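For this view, one protein chain was removed and the others were kept in their places.
Showing chain A:
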Amino acid sequence: MTLRIVVCVKYVPVATGDRRFADDKTTDRESVDGLLSELDEYAVEQALRIAEASGDAAVTALTVAPDDAQDALRKALSMGVDQAVHVNDDDIHGTDAIGTSLILAKAIEQTGFDLVVCGMASTDGTMGVLPALLAERLGVPQATLLSEIAIEGDTVTGRRDGDAATEQLRAVLPAVVSVTDRSGEPRYPTFKGIMAAKKKKMRSLDLDDLGLDAAEVGLSGAWTKVEAVATRPPRTVGTIVKDEGEGGRQLATFLAEQKFV
């Protein structure tokens, strides 16, 4: 039977760009360039490796995001993903993590899945909670933060490098996994891949299609509220000294003045 893999990818503002907040205190996703989260490229890579190893698999890339995210999905398709699903609805604007997990879970259920592959965290929200939330909502095991992953039959195994220990995990499919940036370098899209991606199916869904009500999501449906955003005062420029042979000792004097020595 075909192994159905859904890989969740987020469209995020470029980290080296001028990331900021819009007037309604949500992340500005319009005037800042976006891309497929670099950490989700690792998820795409592992989904593709698992699909290749299985010989009979279908990989769907899924995102919840505004219009511009088409490019991110296109990138996943050109890496080798078979098809894409784009959940896009103006009412989703401002959704928090709990709400996002509701939308993603509905879309995953509708797509059909044996394995959901996520990145370890987004590069903008950086919460690292969506995979756990999806497992809770879908009622399947979570094998998350894996730096090594393998599927054998209906079992997923992997290595999780935790804070205090390294753990070997095992769970039975269907399951949700997330993979770290140590799981294996993502491939670059080939020219052939880029051409093939143009012909691949990209499905667009709105809240209606998922049977969701606008009141359950978006800024008004959120269970958290951003009260204020403030730019951090830039660090005051310090002393820059060129080493002329005494640099180490000069630095020691600075550290002593600051009472670190």
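For this structure, a couple of remarks:
Rule of thumb we're sticking to: contacts are C-beta pairs under 8 Å (C-beta built on N, C-alpha and C of every residue); 3 or more make two chains touch, one makes a residue touch a chain; residues count from 1.
Heads up, the rule we're going with is that contacts and distances are computed from a predicted model.
Hidden chain, UniProt protein name from the list "Electron transfer flavoprotein subunit alpha", "Protein FixC", "Dihydroorotate dehydrogenase" or "Septum site-determining protein MinD": "Electron transfer flavoprotein subunit alpha".
Touching the missing chain, out of A:T126, A:T190 or A:S204, is residue A:T126.
Of A:Q46, A:S78, A:T111 or A:Q142, it is A:Q142 that touches the chain left out of the display.
Of the listed residues A:V6, A:V64, A:M79 or A:A171, the one in contact with the hidden chain in the full complex is A:A171. The chain that is not drawn here is touched, among residues A:A58, A:I98, A:A196 or A:A214, by A:I98. Contact between chain A and the absent chain runs through residues 15-16, 19-21, 25, 39, 96-98, 101, 120-121, 123-124, 126-129, 131-133, 135-137, 139-145, 157, 160-171, 175, 180-182, 222-232, 235-243, 245-252, 254-256, 258, 260-261.
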